[in-house]
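One structure is given below, represented as structure tokens, and several questions about it will come after.
Missing here is one protein chain; the remaining ones are kept as they sit in the complex.
Then we have chain A:
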Amino acid sequence: MPYFGTSQEWLEQSSLLIKARPTTTRVTAKWTLPKLRSSTSPSKRQKRKADKASNASAVDNTSASEAPTASSVPPSAELTLKTYDPASGVTLKYRTDQAAEVGRLVAVMGRLGRSMAASPDEEIKDEAAAAEGAVGEQGTGRNTPVPKAVSGETKGGAGQGGGGQGGGKKKKKGRK
């Protein structure tokens, strides 16, 4: 299953899925802290590579075999969000490694949770916000954020290509 490029896209699709199947849909967040590979205990693959290199050159050049392990950047932890509905088999995923996004994504999970729990207040709020957003877009063409999450999205998504949208809107402004 492919991953969504932006969390906003994931949120929109997930909320639609939850609205369609509120009882069966579940949202899972997976936080993975990968194992750090230290130079003192290289992996089997690295060991094999090192052995091959030393055999091929037939010269015990330790610096050559150590170079790739030293240059490898430690992998960062990841947060993967998944919305899954077993009844229809739909899976929606989003993945990030940015620490700044964590708080916002959990808040997004809260929004989904509220629609999952069929809390009536949230639905009214959502509709009101959507109506406001539609008016704002049609009337002024300004980058008026619909929910709170959108404003964070444009800021946070800058590093992942989300900034391209903001840039486009800014350009339009300049032309006017």
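The rule is short, and it goes like this: a residue touches a chain if its C-beta (ideal position, glycine included) is under 8 Å from a C-beta of that chain, and two chains touch if they have at least 3 such contacts; residues count from 1.
The working rule: contacts and distances are computed from a predicted model.
Among the names given as "3-methyl-2-oxobutanoate dehydrogenase (2-methylpropanoyl-transferring)", "DNA-directed RNA polymerase III subunit", "Signal recognition particle subunit SRP14" or "5-demethoxyubiquinone hydroxylase, mitochondrial", UniProt records the absent chain under the name "Signal recognition particle subunit SRP14". Residues 20-23, 25-36, 76-79, 87, 97-100, 102-103, 106-107, 109-110, 112-114, 116-120, 158-159, 163, 167, 170-171, 174 are the ones on chain A that touch the missing chain.
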